[in-house]
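All protein chains but one are shown in place.
Every chain is named by a letter (A and B) in the order it is written, and numbering of its residues begins at 1.
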Amino acid sequence: MIEFRDVHKHYADYHALRGISATIREGEFFSLLGPSGCGKTTLLRTIAGFEDISSGAVLIDGRDMAQVPANVRPTNMVFQSYAIFPHLTVAQNVGFGLRRDRRGRMEKDRAVAEALEMVGLGGYGARAAHALSGGQRQRVALARALILKPKVLLLDEPLSALDRKMREQMQVELIKLQRQVGITFVLVTHDQEEALVMSDRIAVMFEGEIAQLDEPEALYARPVDRRVADFIGVMNFLPAEVLGDGGEVVAVRIAGLGIVEIPAAQISRAMPGDPGPSVGFRPETMTLLGAGEEPRGAVQVSRGVIDEVVYYGDMTYYDIRLEGMGEAVEPVRISMRNVFGRDVPAVGIPVRVAWSPGALVLFR
Amino acid sequence: MAARGLDREARQGLALVAPPFAYVLLVMAAPLLVMLATSLFLFKTGYREYVEGFTLANYLQVWADPIFRALMLRSLWVAGLVTLATVVLAFPVAYFLSFVVSPQRKALWLFLITIPFWTSYLIRVFLWSVILAPNGVVNSILDFFGLIERPLRMLNSVEAIVVTLSHAYAPFAILPIFVALERIDRALLEAGRDLGENRVMTFLRVTLPLAMPGVVAAALIVFIPTIGDYVTPTLIGGGRVPMIANMIQSQMLDQDNRPLGSAIAVTAMLVVAVLAAVFMALNRRFLKVRA
Partner (left out) sequence: MRPNWLGAYALLYLLFLYAPILLLPLFAFNDATIVAFPLRGFTTQWFGEMWENATLRRALGNSLIIAGSSAVLSTCLGIFAARASTRFRFPAKGGIMGAIMLPLVLPEIIVAMSLLVVLLSIGVTLSIVTVIVGHTLICMPYAITVLTTAFASLDPAFEEAAQDLGESKWGAFRLVILPLVMPGIISALLISFTVSLDEFIIAFFLAGNQPTLPTYIFSQLRFPASIPMIMALGTVLVLLSIVMLTIAEYFRRRGAARTGQNDRGFL
């Protein structure tokens, strides 16, 4: 569908895209995720045609887009600011791209009405665009882009201007909309939660490169390096010492957890900036055991002391100092769903934690 | 992240700016260069007789001329006084506009202040001659209250010129100061108060230094055009208190000595440019020490 072939983008003073190669599949919800300045918006704009590339190629449906200007590309975009034309009505905004359409006026009006209906703004056509709320503007921007039946819809941080409630609501609506129209959506976002919720696949970008392109579950469970692990969700890191490499498994001694054998499938690469080999695990993969409670399944148990308790209503985070992890290492963070009627353990209490070697990722 | 490729952007920007820039080069820069060339390559020896070739004779003549020196000094003196008066008078108004007037009414105040600036400069200047005339407004009022026996002679003086020009350029001084004051983060002032300074000290240590760029801009924007004012010395000075613009005009047209007139104009511009540069340099240092 969309193919990047070793795309580079140089500005006068810096290298914004450093050899991007990736393929976006037909009909998928694809996200470009990364911190600000990582090049995700630049990459999106190369698809739309607002950004020339210095070398490489961008192909849509197998056709090189180098000589195709933005106004004739089979893509449409929802801008971060929505760019709703303030001098036009809602209907005029939505029908803006139909000016060159040969259809009759009646048909165009019907198309506009349908598009507005689709985004839940039926009957808003005559309103002045500048009087709309943020959420409504976004819907108009969506209708305005989708009415042209593009092969690809590009969304540049479309939810960042909305408040939290509205954002969560729009996330669901966007997913439904994408299923309904069935075209490829490419979303740019710096919000990892948003990307996890909405995407079929996510490309995580750092410094002009794609660090990892994967499905959300894989990205979360098996980050390729510590940057990705750190950027998506919370991950605990413990220093590890490699004792032996058996090919299939690697034996490591982990501060606070002891000696563990980690299968090759759970090994990711260490980055040049990393402080040495380490093992990472997600907060919810470790469980706090109650007094006398026995762990279930193939798990191991370690001891520690509660260092900090952070209460979140439905959840509580416990920072735990494991026995033998050393003073220099940050306590590990465990998340537990709160159960009604059960006390939340307090700071300073010795506890046991259960964990599974299958949830560990070794970065070496 | 939304930055665009420099090369294409630079080309488009240059192409766009080319027509107005070309116009300015053609209508302003080229004539100024011609003026400079005239002053350096022509010397008038008699009626319609010129010697061609590089010469500094015009400039030597300008600098040796006591009238030029007197008029230049007078122009600088007048412009300096006008600048001081406008800036000092304008600062409290700009402060009032920025800190006291409610945001909705600021535009109205600015509009009211700028209106006189756009309206009939010539008639406004002339009206000052009516106000300051022997039978004018000021004398009528003083006479009415029995404060004077004979009308005061106020016209045809440097003071009258200063008053008139201060009035004419007043709005010029308010706007840059206002803009500078508007840019001050109000939290800074609260921080100043919070750190134990009283209102006066906060004003002196925070507001004033931050407003200095506006004050500098105001001073320059008043000083430079005032030096070259032609109408006020003519109408208010009654031709008896000429300034440098009158001298340029007189050499260029009445005496028909364009090389010398050009030399006077170029010299005056140089003097102003040097003064402005020194002023800005001093200020930059002053500001740096403050910051």
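One rule holds in what follows: a contact is a pair of C-beta atoms (placed from the backbone, for glycine too) under 8 Å apart; a residue touches a chain by one contact, two chains touch by 3 or more.
This is a predicted model, so every value here is computed, not measured.
K.L.:
Can you pull out the displayed chains that the omitted chain is in contact with?
P.N.:
A, B
K.L.:
Which listed residue (B:16, B:73, B:191 or B:282) would be found touching the missing chain in the intact complex?
P.N.:
Missing-chain contact among the listed residues: B:16.
K.L.:
Among B:61, B:249 or B:283, which residue is in touch with the absent chain?
P.N.:
Considering all chains, including the one not shown, the answer is B:249.
K.L.:
Please identify, in ascending order, the residues of chain B that touch the omitted chain?
P.N.:
Chain B touches the missing chain through residues 2, 6, 9-14, 16-21, 23-25, 27-32, 34-35, 38, 89, 92-93, 95-97, 100, 106-107, 109-116, 118-124, 126-128, 130-131, 133, 135-137, 140, 167, 170-171, 175-176, 178-179, 182, 199, 220-221, 224-225, 227-231, 235, 245, 248-249, 252-253, 258, 261-262, 265, 269.
K.L.:
Residue by residue, what part of chain A touches the chain that was omitted?
P.N.:
48-50, 69-72, 75-77, 79-83, 85-87, 96-97, 99-100, 130, 144-145, 148
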